[in-house]
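The structure that follows is given in the form of structure tokens.
All protein chains of the complex are present and in place, except for one that has been dropped.
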Amino acid sequence: MSKWLNPRSAFGLTLIIVALLALPFVAALGGQAWVRILNFAILYVFLALGLNIVVGFAGLLDLGYIAFYAVGAYTYALLASPHFGLHWPFWVILPCGAAIACFFGVILGSPTLKLRGDYLAIVTLGFGEIVRIFMNNLNAPINITNGAQGITLIDPVAIGDLRFSTTTHILGVSLSGPQKYYYLLLALAILVIVINLRLQNSRIGRAWQAIREDEIAAKAVGINTRNLKLLAFAMGASFGGVAGGVFSAMQGFVSPESFSLIESIMILAMVVLGGMGHIPGVILGAVLLSILPEALRYGVGPIQMAVFGKMLVDPESLRMLIFGLALVLVMRFKPAGLWPSPERKRAAPAAGASHG
Amino acid sequence: MQAKLSVVALSIASVFALSACGEKEAPKPVEAPPAAAPVAPPPKPEVTVKLGHVAPMTGPQAHLGKDNENGALLAIEELNAQGLEIGGAKVKFELLAEDDQADPKQGTIVAQKLVDAKVNGVIGHLNSGTTIPASKLYSDAGIPQISGSATNPKYTQQGFKTAFRVMANDIQQGKALGEFAAKQGVKTVAIIDDRTAYGQGLADEFKKGAEANGLKVVATEYTNDKATDFKAILTKIKSKKADLVFYGGMDAQGGPMAKQMADLGIKAKFLGGDGVCTPEFMKLGGAATEGHFCSLPGMPLEKLAKGPEFKDKFVKKFNGEIQLYAPYVYDAVMVMADSMKRANSVEAAKFLPEIGKTNYDGVTAKITFDEFGDLTGGAISVYQYKGGKLEYVTTVGAPVDVAKAEVKEAVGEVKEAVKAVAGAAAEAGKDAIKAGADAVKDAAEATKAAVEKK
Partner (left out) sequence: MDIFLQQIINGLVQGSIYALVALGYTMVYGIMGLINFAHGEVVMIGTLVTISVAGFLIKAGMPVMFAGLAGLTVSVLVCMALGWGLERVAYRPLRNAPRLTPLITAIGMSIVLQNVAMIIWGRNYLTFPALLPSVAFEFAGAHFTAVQVIIVLVSALTMLALLFLIYRTRLGMAMRATSQNPAVASLMGVNINRVIAAAFIIGSALGALAGVMVGTYYEIAHYQMGFMLGLKAFTAAVLGGIGNLAGAMLGGILLGLIEALGAGYIGDLTGGFLGSHYQDIFAFLVLIVVLMFKPSGLFGEKTGDRA
């Protein structure tokens, strides 16, 4: 925290804030699609920071994180769509979604407390799939989630008459739907970052760190590992829940196929690629991995045309190929992530020794 | 009863189609030369009409995505060759093809991209799962969207004025297949679906249709769209002694499923929707697909005047067979261009109202839309896999009111219909002639009955 408070950093911080506020207008020059891509990037920052609490802080390998995102998204969808005829305002639903996801976090977390490492990974993966499969099938005998057909016509976020789905003109500036969501997401993301920073340097954060480094030693010094692990699951889950709610509102449609295992893996990749446990690193990872595939989508085709004069390989397959290669290469040359935390960098070489 | 009436309606439609086409085809070559020779530069203004096309180009459905895109490309090429003039300007069509990876999130991103690119219209998406969230964006931007393959009823039920489809939706198809199953003398059916929006929707509607026709559903089983092993559920179905197994899902699962049915010694017939009506299904299912049934919306290509021609063109251009939805996507592009012609404008706001009034004679059907943007008439043709080929069996299903409206004309024209159907059937082979003849006989009876009722 203290790093942010000295005057030089304060100037830097102001600069960053101004840049962030101006960003959607700069991006809009390239088309609203870029604003939308930015929005998804922030959404992933959000998710990655949530997962970072579980994986980065507490060291619990969670491969089913997307389940909480799904729970949040469905909470929003059910409470603000014609499906049940409910139209609650978003500021009621988002906390609800967070609470329900948090509850799920505890439920799913409690049976896994004894498990370590890879066993934990496969069980959380299983939970993630179970949640998705239930959402896919709970249209009978009672229609709760509407099954694979998903829920349509979800209300957009609205403050009074200001609906986030349409373009409005404020003080001569026209603000498109995606741009408004950008600011909402930015505000939420800053909130999450602040919570993360505070957590990291609190008693809880240090206790998590102790569990991550050596659970038995942590227990020995009197840390209640069970409660703290549950807390990590619960906190991570609630962030996922909020992110899911915003996703639902932004898309206007949810269906179970948005919550597949590959999404969980993607978010984990963001955390690890950026630098586990290090907040700026995780943000970097999330932004990179969510924008890279999109940037490649625009870049791969034209470059091939320029270099070879024709399309040798379908741009779409090349895009994913480059994405995969990027994952491998970054990990090869920066095993602790692109922007690891200082102490982790030091600890990195020793970590291998635990492979007993 | 409805089904029989619809046969009449369709036979008539095909007669009209034949005659109408003959007339329409003629002027085209006359128009073509000026376009083919752009050397002499006419001082006319040229406008570029950008049409967005979205389908998965990566992932398990990539082969269908490519097929859709090919359908659209063929249409665009032909439109450009025609050298259309709309609103006094020469029109050049351009396709902006995007990949949504069959992922709803990608679906909205690429939709936004197309909105930004100010496309005049959108063709697609392929999957209902991406079409539905994207339709909101197009609706907000006032961009007309015609999907050639999204069959989920919800797509057009959202109340968007911009959403259309040139394919029967799952409700129409499921209902028609229920009727067909009943006609086959089947008493008990087992239903499997793949838990996707498409498969589930189709299976649910089939169930309703089957039960409405007095069939007993003895088992309802499920799989998923990535599965390869179906023996457990098929074994269960075997124990329930179903006469027919209905599958709501795609070819990649349907083919192996048919094979595994044979392995387990299940004698029941297999019936599926458009998702399994592909060459891929027969390739994957091999000999085990022989004698099974599937359905496609609209009339068979061979039966429609423009069909065989389209097929030839497609095969020649892309050096491969039509997979599935290419003709529908082709029609979707043509309908959009046709509306522009009628509105004499390429601006979305101007030609959008014209899409609703479409009365276009496409390669897949005579296309008109109801108030929701769904294809009216929604005829469904059933095919049988025979000797590695799809053979046309019959056409079922069309709303009663449409059929009734046509009854009057029908009486007078049954004779012509007989000729038309028989003529068309001759191309398809001996068996089909018989089927066609039967259909016509049915049609005649039905018409008689309907008239008497009146």
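A and B are the chain letters, set down in written order, and residue numbers restart from 1 in every chain.
By definition in this document, a residue touches a chain if its C-beta (ideal position, glycine included) is under 8 Å from a C-beta of that chain, and two chains touch if they have at least 3 such contacts.
Bear in mind that the values here come from a model prediction, so they are computed numbers and not experimental data.
Peer 1: In the full complex, which of A:20, A:99 or A:122 touches the chain missing from this view?
Peer 2: With A:20, A:99 or A:122 as choices, the missing chain is touched by A:122.
Peer 1: Kindly state which of the options A:106, A:220 or A:321 is in contact with the chain not pictured.
Peer 2: A:321
Peer 1: Under the stated touch rule, tell me which residues of subunit A contact the chain that is not displayed.
Peer 2: Output for subunit A: 55, 59, 61, 111-112, 114-123, 125-127, 129-130, 133-134, 136-137, 141, 215-216, 261, 265, 268-269, 272-273, 276, 313-314, 317-318, 320-321, 323-328, 331-332, 335-336, 344, 348-349, 351-356.
Peer 1: What residues on subunit B make contact with the chain left out of this view?
Peer 2: 58-60, 62-63, 66, 195, 220-224, 226-229, 231-233, 235-236, 238-239, 251-252, 255-256, 259, 263-265, 280, 283-284, 286
Just so we're on the same page, only the chains that are shown with their structure count from here on.
Peer 1: With chain centres taken as the means of their Cα atoms, state the distance from subunit A to subunit B in Å.
Peer 2: 39
Peer 1: Looking at the complex, which residues from subunit A come into contact with subunit B?
Peer 2: Checking each residue of subunit A against subunit B gives 31-33, 36-37, 40, 136-137, 139, 147-150, 152-153, 165-166, 177-178, 251-255, 257-258, 294, 297, 314, 316-317, 320.
Peer 1: Would you tell me which residues of subunit B are touching subunit A in their complex?
Peer 2: Against subunit A, subunit B makes touches at 57-58, 99, 102-105, 108-110, 112-113, 115-117, 128-129, 132-133, 136, 140, 152, 154, 158, 195-197, 199-201, 222.
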